[in-house]
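All protein chains but one are shown in place.
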Amino acid sequence: MSELLHVSNVTAGYGDGPAILDGAELTVEPGKVHCIIGPNGAGKSTLLKAICGMLKVRKGDVLYRGESLKGLRPDQVLRKGICFVPQERALFPKMTVRENMRMGGFSLPDTSNLEKRIDEIEERFPILKERRDQHAGTMSGGQQQTLAMARTMILKPDIVMLDEPSLGLAPKIVQEMFDIMRMMAAEGITILLVEQNALMGLKNSDWGVVLDLGKTLFSGPAKDVLQDPRIQDLYLGGSKAA
Amino acid sequence: MADILQTLILGLALGGVFALMGSGLSLVFGVMRIVNLAHPVMIIAGAYVAYWGFKLYGIDPLVMLPVAIVILAVIGILLYKLVFEREARSAKYSEMTVLLTFAVAMIVEGALGGLFTNTQRVTSPAYATDAIFIGDVFIPTGQLYAGILSLVIIAGLALFLKYSRFGYAIRATTQNREAAELLGVNVSMVALVSFAIGIGLAGAAGSLVSFVFSFFPAKHWEWIAVLMSLVVLGGMGSLLGTVVASFLLSVIAAFVGTYIGATWSTMTFFLALFLILLVRPQGLFGEKPELA
Partner (left out) sequence: MMSIAFQDTSNVLQARAEHNAKLALRADRKRVTWFPVVVLGLLLALPALQFVGNYNYVLHLILFTACYATMASGWNILGGFTGYISLGHNVFFCIGGYFAGMILARYGVSTLVTAPLAGLICAAVGYLIGRITLKTRGPSFIISSLALVMIARILFDNWHFVGGANGVALPANDLSVVWAKLPYYYAFVVLAAAAVFVSYKIKHSKFGLGLRAISKDEIKAESAGIDTRTYKTLAFAISAAFVGMAGAIWGEYLTYIRPNIFLVILVSVNMVLMCILGGKGTVAGPVIGAILIVAFNEIFVATLGSSELNILASGLIMALALMFFPLGVIGTLAAKHRLPRILNWD
C-alpha cells in the first residue's frame, strides 16, 4: 500500500492551550478522496491546520513522501504541493475574482505563465470568467466555494485539503461542490476532505476516517464506514436526521 | 456667497493633508489590527525633520519630505521589531497594543520635548505665506501645495497596493490574514513593511504639516482624536474611506470655524468621533464593526 501522507500519533493544540488532537492517525493514498468525519469540535479542522503548518505538532509526526513536515511554515508546506482551503473564509472578499485567482499563484517563483494558467482554469469554470471583475465577497456561497477550490488548481498541487466545503450551502449546491472535487481527483489530485455532513461526504469519497475527541477512531473504505452499524449509530444518525 | 466658497476651499485644502495624516494610520490598522495612537506623534517627528532641515540648511520642506519618509520608516522598523513583533502573539492583542502605542506616543513626545523643547515651531518657505486670488476668494499656496502633494502620495500608495506584487500581499493580509498565509504570503514580513510604510507616511505628512500648522511635541494629543475621527469614519483600514472622511470632516470643521467660532472647529472632529463610534462603528466604508 503506497502512501503519500502519513500522520502518526499526532498531538497538537492552540497556543499553550490543552491538546486538541491527541493520537490522531491518518494515511493518505495518492489519487483518492479521503473523508474525515466526526462531530462538531472533534478536532477535524485542527488536524488539517496541524498538517499544513498553521499549528505546531507537539508530538508524533507528519510524513509527506517519507519526509517530515514538522516545523515547516504554511508557505513551506504549500510549496511542497499541499494546498489547504480553510473553513468558510478562504477568499479575499474585497478583491475581484481575478485578483483572488492571482493570489492563488502568489507562491509561484515564476509568474510569467500565471495569467495563462488562470485563463485555462476560468475556461473550465465559466462562472468565474463571467464574474472575474466582481468582488469575491459579493458572490453566492456556492460561487465562492467554487472559486476557492478552483484557485488551488493554479499550483497543480498533489494534495488539496478541503475543510467543510459544504458549509452553509443548499444540498443541490453541495453536490456541485463534490462534483468539482471528484473532477479534481480524476485529474490525479489527492483530496483530503473534512465533512460534518458525513453522509454526503462519505458517499463522494473513497476512504473514510472517523475522528472524535482528537483521536482517530476508525478508518476504512468509505462504503464500509457508511455501513458500519456503530458508526451509523454514532455519527451518521445525526446527519441523516438533518 | 464668497464667504461660503472661501470656507469650502480652505476646508478642501486641509482635507488633503488630513487624508495623508490618516492614511498611514489606516494602513497599519488594516494589516496589523493595531490602533496606533503613536501615529500623530510620528507626524510631529516628521515635522521636526523638515523643520531642522529648513532651519539649519534652508532646505525646502518639500525637499525634506523624502528624507522624513526614510527616517521615520526606519524608526517604524525599529519600533516594530522591538515592540510589536512579540506582541502579535499575545491574547487581548488589540487592547494591549492600543495601550502600548499610547506608551510609545508618550516616549516619543517626551524625547522630542527633551530635545527640542515645547515651543511652537513652523517652517516658513515663501509659498507658506503666499496665496492665489481668484476674484474675492483666496487659496493659501502652502495649503494648496500640501493638499495636492498629499493626494499625489495617496494615489501612489493606492496604485502600489492595487498593482504591485507586494500590494497584493498587503491587501490580501488585510482582508484575510489566514488565507494569505495559506497561499504563501509571509504575513509577518507584510506586517513589518506595512508598518514601515505607515510610519513613513507619517513622516511625509509631517513635512507637509510643518508649514501648514504650527507644532510642538505635546500637540499630538489633539491630533489623536482628530485622526481617529477620520479613520474611524472612513472605516478603519479603508484608504478610500479615509480620504473621503478627511474631506468631509475638514470641510465641516471649516464651516464650524467660520460660522460658529474657531474654538469649536476642532470640536467637530471630537464630537464626530464620538458619534461615529456609537452610531456606525464600522464607518462609511467598513462592512462590519471592525473595532468593536
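To keep things simple, chains are lettered A and B as they appear, and every chain counts its residues starting from 1.
The criterion applied here is as follows: a residue touches a chain if its C-beta (ideal position, glycine included) is under 8 Å from a C-beta of that chain, and two chains touch if they have at least 3 such contacts.
As the structure is a computational prediction, the values presented were derived from the model and not from experiment.
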Absent-chain contact - pick from B:V98, B:V122 or B:L248: B:V98
Option touching the unshown chain, where A:L108, A:L167 or A:L213 are the choices: A:L213
Chain not shown: contacting residue from B:L14, B:M228 or B:V251: B:M228
Among B:L8, B:I59, B:I77 or B:M106, residue touching the chain not depicted: B:M106
Touching residue (missing chain; options B:L8, B:V67 or B:L277): B:L277
Contact set of chain B toward the excluded chain (per top definition): 35, 37, 83, 86-87, 90, 94-96, 98-100, 102-111, 113-114, 118, 217, 221-222, 224-225, 228-229, 232, 263-264, 266-267, 270-271, 273-274, 277-278, 281, 291-292
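The criterion applied here is as follows: only the chains that are shown with their structure count from here on.
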Chain A-facing residues of chain B, complex: 91, 165, 168-169, 171-172, 175-176, 178-186, 287
Chain B-touching residues of chain A, taken from the complex the two chains share: 15, 52, 54, 74-75, 78-79, 83-84, 86, 89-95, 99, 102-104, 106-107, 111, 137
